[in-house]
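As you look at this complex, bear in mind that one protein chain is not there, while each of the others sits in place.
Our next item is subunit A:
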């Protein structure tokens, strides 16, 4: 049995850890609220542009943009959104697992993958498993600007344009609520064809100046906004997951401290009992 002093040092060290995890929990909680607000603010744009793209796919246009043309897949691209820092439970690992499954499924069909990573953890992970990283961006921080995302997205868009990848996916954690974050894989390119609208009249937009430049700009903006939305959502997920992870760490530390305190008291009591019996037997011997 450990002596009283040893247990006391152990308790105080765990108490220090508990203080840290408790502080991290509170920091994550307040950051999560802000991240959630930002997520709500960016949502209207993302959903609006998705609507417009939906109409666009319905429109009966003479001009088909390459982004809307499905072609046979010879190579697929993933934009992987992860956190920069750890201590957020299984958030990143769950995401990577989902992504790897998808990528393996393609690989079995003889289709290799390219990766673009946003966030430290994804690039570290893909380096370990030997994924082919073509672009990466780290240190996005708590308030990423659209500019930080656009650079890496452009690399993937260019790869799609010149035909080196034929599918583009974005992988991120979807924020359902504080307790639940779902790893999500969304296909960005080619735009998924909607079911052929039957019996609808044929119509098309008036394009100004011309469909080519307009669609190119709009579709690029669409992909960027979807990725940006993913990044913002992933940050809210990160903070929520960290909050939960730190809360359970704090609780666990509390339990261990309780156990150790019991042990310490037992040890102390045994010591006292022993001393008393020594004194008593010593007195009896006199």
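In this text, a contact is a pair of C-beta atoms (placed from the backbone, for glycine too) under 8 Å apart; a residue touches a chain by one contact, two chains touch by 3 or more; residues count from 1.
Operating definition for what follows: contacts and distances are computed from a predicted model.
J.: Quick one: the chain not pictured, UniProt calls it what, "ATP synthase epsilon chain", "Peptide/nickel transport system substrate-binding protein", "Glutamate/aspartate import permease protein GltK" or "Cytochrome c-type biogenesis protein CcsB"?
T.: Its record in UniProt gives the absent chain the protein name "ATP synthase epsilon chain".
J.: Among A:32, A:49, A:189 or A:267, which one is in touch with the chain left out?
T.: Among A:32, A:49, A:189 or A:267, only A:49 touches the chain that is not shown.
J.: Could you pull out which residues of subunit A are in touch with the chain that's been left out?
T.: 41-42, 44-45, 48-49, 51-52, 55-56, 59, 146, 203-209, 213-214, 217-218, 221, 225, 228
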